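One protein chain omitted, others in place.
Our next item is subunit A:
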């Protein structure tokens, strides 16, 4: 049972992340194809945990499954756009998703202050990636940031009363971990010649952002401070550009340590329920 769980929740997504990253960095598969495959894999991970959503979907969990399946299509439509255009596409998709998710309480006239968090999440996920990083920003900056966010989000979900999404986020962390692991190994072998595609990272940001909208809307015991710290992790690629001046192979560890400085307290806040 535990072994099955390990394969299903961790190993399979990890291998999927490694394969897609390797295909992108070694196999030279077009980045758009990889990005769409990344988005589709995230949707598959969700569906494997939460089941195939019925049509029409009844609950917000089922609705999110459908939105995640649509996200790669949105990415396909947005791939030619500049980062600002992609941000607008994400904001529109995530806002539509949020309104759909809260449709039932909204129609019943029940509102919650907690809904400010998903709105903040959409704003952070739409705006921050459009802020230009320096030319020499580490290729590991965004991938490691996304791993740190996935792990912290997973802890917040599990401790915040959203066990199912917590499991999905464990798998997402493993998937992004596999992607970064392959990127690290390629960099180890090829040095600076292998660039990472922004589109794949955008696909991961789309998926993670939508899951955070769900988490912040429906977690019954969400740590507010922990969640705000989690969102603060999105600033990691801009926080200290001196990290990018470190030897290239030290950069993922440096960003990981920096992520731990913010993500660790986020998890502690959730443990202490603050």
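One rule holds for everything that comes next: a residue touches a chain if its C-beta (ideal position, glycine included) is under 8 Å from a C-beta of that chain, and two chains touch if they have at least 3 such contacts; residues count from 1.
The criterion applied here is as follows: contacts and distances are computed from a predicted model.
Entry comment: the absent subunit's protein name, as recorded by UniProt, is "Polyisoprenoid-binding protein", drawn from "Cytochrome C biogenesis protein", "Peptide/nickel transport system permease protein", "Polyisoprenoid-binding protein" or "Glutamyl-tRNA(Gln) amidotransferase subunit A". Listed residues A:219, A:236, A:254 or A:267: the one in touch with the omitted chain is A:219. Taking the complete complex into account, A:61 is the one of A:25, A:61 or A:79 that touches the chain left out.
Touching the missing chain, out of A:77, A:163 or A:188, is residue A:163.
Contact between subunit A and the absent chain runs through residues 50-51, 58-61, 104-105, 108, 110, 112, 161-165, 167, 214, 217-221.
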